[in-house]
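First comes the structure, then the notes that go with it.
Missing here: one protein chain of the complex. Every other protein chain is in place.
By written order: A and B. Residues from 1 in each chain.
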Amino acid sequence: MTSLHHQKEEKANKKESPELIGTFISVMMLGLFILASWFGVYALFVMR
Amino acid sequence: MISEKLGLSKQETKLSMAYIYVAFISLLIGGLMGLLQTLVRSGTFTLPWGIDYYQVLTVHGVILGLVLTTFFIIGFQYALINKTIGLTVKQRKISWVGFWIMLVGTIMSSITILLGKASVLYTFYAPLKAHSAFYIGLALVIIGSWVACFVNFRQMFLWRKDHKNEKSPLLAFMVVINMLLWFIATLGVASTVLIQFIPWSLGYADTINILVSRTLFWYFGHPLVYFWLLPAYMAWYAIIPKIIGGKIFSDSLARLAFVLFLMFSIPVGFHHQLTEPGIDPMWKFIQVVLTFMVIIPSLLTAFSMFAMFEITGRKKGFQGIFGWVKHLPWKDVRFFAPMVGMLAFIPAGTGGIINASHQLNAVVHNTIWVTGHFHLTVATTVILTFFGISYWLIPVLTGRKLTADINKLGMIQTIIWTIGMTIMSGSMHIAGLFGAPRRSAYSTYGGTEQASEWIGYQYSQAIGGSILFIGIILMVYIIIKLAFFAPKGIEEFPIAEEEPDAEPTPKFLENWKLWIGLTIALILFAYTIPFIEIIQHSPPGSPPFAWPIGNN
């Protein structure tokens, strides 16, 4: 039972981290785009 | 199970195709109207035969925003239900009743608009008064769509009865969520149309409560845009992975995103009414916060999409940080069109966050920025995904093949659309920041310097609009080819699967009572108090005004 459990855990660990560095960089760039655009319009609001 | 793997029966395909035909006829008519509008606004073109700009604008909005979308979505969703959990003969017969009710409603409203009796735009704000046939037609479209809701709910109920303790197919789950969203949302617009507009337009009620009608409309108006978006998300989550040769990134996260959309896309209508009098700003802000909650499932989706691409690419052996981008089937239009749609959602969603940001809304409210915004969301993200679906769905439904030639035409169509929309929507966004108003015929506004600046952008909108219209002609040509002339054959109905060792989906995600209960609770929280306040502080109602729209 314990060994089975152990095995399962190991398996879970193995598939835990698919390599997703490209994904991460992509979404962070997306996030920065949102921040920049939002603060751009915010600046317009404050200046007007 | 085996029968599900086979193609769909003739009767099943006929139902979906009926909806899709109406959708693409609408695309052609509505697209032509859009072209005319951009030409008028450039100041170089006058509509012939005394046709009014706003009549054209009403056709454009109603036929593309309400007819094309609703018909395509219901047709597509019937195909998904057929394919995943099946549709019983009895339910299919009921579905046809829904189709005909919707079609009669559409024709009724369209004739009223064409006769110049309903130039009220697709938002039909009171107290502008259209002929009552316009409102009755709209009510019929909604009632017909409810038939589709209940058919889908019933099928899911039957399937669950036969498959105790099994997880429902992902796409069927998504269809049910979207139809629940639609049903709960349309209760608002149906109440205002049935209780307020129809009696008032027929003369049985002398006045109408303006703010109540607007609040009920926008209770519907925002979930409406999610009703358009969710079928695109269905394709992104559960169909695109199959097309690119991958697996679903996470069944649980996909379901979670849809559940969040159901809960948070409805109690947010005030963000369309931010600059209106008569609504407590505290409640506006509360709905702004709820609006920001509905951004979260889209953040989840962004990650899931990139991850699905990257994992698939790495499995195929592509290395490096962005090596996986190369494996994507860029030359397969079934992927390329929706992919452009996904990318367009980055600026589209960003614009949406800005629009909903409480006082920041004053910078863009009712400027042409907003028009630019929803031409990115619905007219790029959603429609390019719908086109992407059509390239395989129509051959599947008509027993034909998507040939290499048509695929190439589709690629060209997507590129034309992208160029046209970038020019048109881009200049709309910029002009909007300078204050150019939306929903307005050509005007020099007394020759002010500001107005002359706007006209330059209106030129580029006309250029973009003309390019888009070429795209529409090409798309309609492709659809006709796919439906009637492409070689006979068997086209794949791409439905992605999970990894064989995927983590099991938690049971609570299918706890319908919980999600519907929370959805209703959130709606009651967001609307009860302000709605009572609106009614208690009502000014005298408004009599109908027919002359401003030329409806004499």
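As a convention for this text, contacts are C-beta pairs under 8 Å (C-beta built on N, C-alpha and C of every residue); 3 or more make two chains touch, one makes a residue touch a chain.
In this section, contacts and distances are computed from a predicted model.
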item: Among "Cytochrome aa3 subunit 2", "Cardiolipin synthase N-terminal domain-containing protein", "Ketoreductase domain-containing protein" or "ABC transporter ATP-binding protein", the UniProt name of the subunit that does not appear here; value: "Cytochrome aa3 subunit 2"
item: Touched by the hidden chain, restricted to displayed chains; value: A, B
item: Which of B:I295, B:I415, B:I463 or B:I516 contacts the chain that the document leaves out; value: B:I295
item: Residue touching the undisplayed chain, where the options are B:P127, B:P199, B:P329 or B:G399; value: B:P127
item: Option touching the unshown chain, where B:V67, B:I198 or B:L253 are the choices; value: B:L253
item: Hidden partner chain, residues of chain A it touches; value: 16-18, 20-21, 23-24, 27-28, 31, 34-35, 38, 42, 45, 48
item: Contacts of chain B with the absent chain, listed as residue ranges; value: 52-54, 119, 121, 125-128, 210-211, 214, 250, 252-253, 256, 273-281, 284-285, 288-289, 292, 295-296, 299-300, 303, 307, 353, 357-363, 365-367, 434-443, 445-446, 448-451, 503, 506, 537-543, 545, 547-550
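By our rule, only the chains that are shown with their structure count from here on.
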item: Centre distance in Å when chain A and chain B are each reduced to the mean of their C-alpha atoms; value: 27
item: Complex interface listing, chain A residues touching chain B; value: 11-12, 15, 18-23, 25-27, 30, 33-34, 37-38, 41-42, 44-45, 48
item: Chain A partner contacts - residues on chain B that touch it in the complex; value: 299, 302-303, 306-307, 309-311, 314, 320-325, 346-347, 349-351, 353-354, 357, 359-360, 362-364, 433, 499, 501, 503
